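This report concerns only the one structure given below.
The chains shown are only part of the set, and none of them has been moved.
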Amino acid sequence: MFGGFIPKEGRFFELFKNQSKLITEAAGEFRALLAHLDEVEKRVRNIKDIEHKGDEIIHATMDLLHKTFITPLDREDIRELSSKLDDVLDFIDAAAQRVLLYEIKQMPNEGRELAEVCVQAVQKVETAVGYLDNLKDPNAIKKICVEINRLENEADYILRAAVAKLFRDENDIKNLIKFKEVYEILETVTDRCEDVANIIDGIVLEYA
Amino acid sequence: MFGGFIPKEGRFFELFKNQSKLITEAAGEFRALLAHLDEVEKRVRNIKDIEHKGDEIIHATMDLLHKTFITPLDREDIRELSSKLDDVLDFIDAAAQRVLLYEIKQMPNEGRELAEVCVQAVQKVETAVGYLDNLKDPNAIKKICVEINRLENEADYILRAAVAKLFRDENDIKNLIKFKEVYEILETVTDRCEDVANIIDGIVLEYA
């Protein structure tokens, strides 16, 4: 009888899970890109394809939001979470684009370290998102969010040391500018992961 | 009888239209600035004057918002729309300031291409804003929003290729840094236009 008002909970959570799965995939592909710096065009195109799939998911989420009368989470939380997950993916794609367009043929080790931290952070994001439809163990989610915060701090630390090193040792200024930009984008990936963690933290506080 | 509660719809829409008209004016003046790179001081001052007029409009909008009990759109949408339109204008002004202060005497063609895309994007924004007080044809508005998204993608593409070219060909590093910054600001103009399109898209979904 009230069929039209039944919360379509499952579908929102499914969309969030798909979105965070794509992000983990993209981060893995980016790590492989920096590890080998071969097949650059192919890998960058793969990441762009993943990013397009992410765009489709965010549109599906917004559509569902406008069609759903009673939502399983605050409308604003759904919008924010979807949009911040999209940011994570966009910045991974942006870093990949730089590697291709700036014709980066070698990359200091700090770049690979940052890519590794990004992979870890987005895996934690995927785990945290997976818990959203079952808030029975709020402490488990909180622990993951703390871990994401720690990874953001680690990325920030690596970034600062890496840029300091560029200023000391890199005398090809074009390379300095290119590497600095890639590092900063990767650190921003972990910043956006932290934003996601903060939103999830808030949801736990409110609903658990 | 209920005069105090009558929505002052017309005035909000009028303010939005004035704001987007100023933006089109500023983008046109910026395009002329890059096309000729003469009378730089005068043109940059014109753009700054337009930006000040924009500030007055946003203040008038906020004032009206606080005085209006029933608003024709969500209060948050009004605030966001006004603020994002203001961002568009601020970034055009920021780009113009750079041309003056960095004493840019010549500009690669990509700068002019980006300025052209900005003009097209803000014209579409003005058209979309013009439809807001009459949502009878939601598909027409949606089409314009899709077009603004396309222009943002185009600007992004031009930016990336343009910066790659700077890294390849521009050996005056100061020029490289200056041009890269101007390009990035212009691409941000189209990003903010896309934000405006997204807000308008959301309004259409809600009200049409």
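Chains here go by letter, A and B, matching the order in which they are written, and residues are numbered from 1 within each.
One rule holds for everything that comes next: a contact is a pair of C-beta atoms (placed from the backbone, for glycine too) under 8 Å apart; a residue touches a chain by one contact, two chains touch by 3 or more.
These numbers were taken from a predicted model, which means no experiment stands behind them.
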* **Size of the entire homomeric complex in copies, 2 being in place** => 3
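Convention: only the chains that are shown with their structure count from here on.
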* Asked: Any idea which chain B residues touch chain A in the complex?
  -> 160-161, 163-164, 167-168, 173, 176-177, 202, 205-206
* Structure fact -> Listed in rising order, chain A residues that touch chain B in their complex are 62, 66, 97, 101-103, 173-174, 177-178
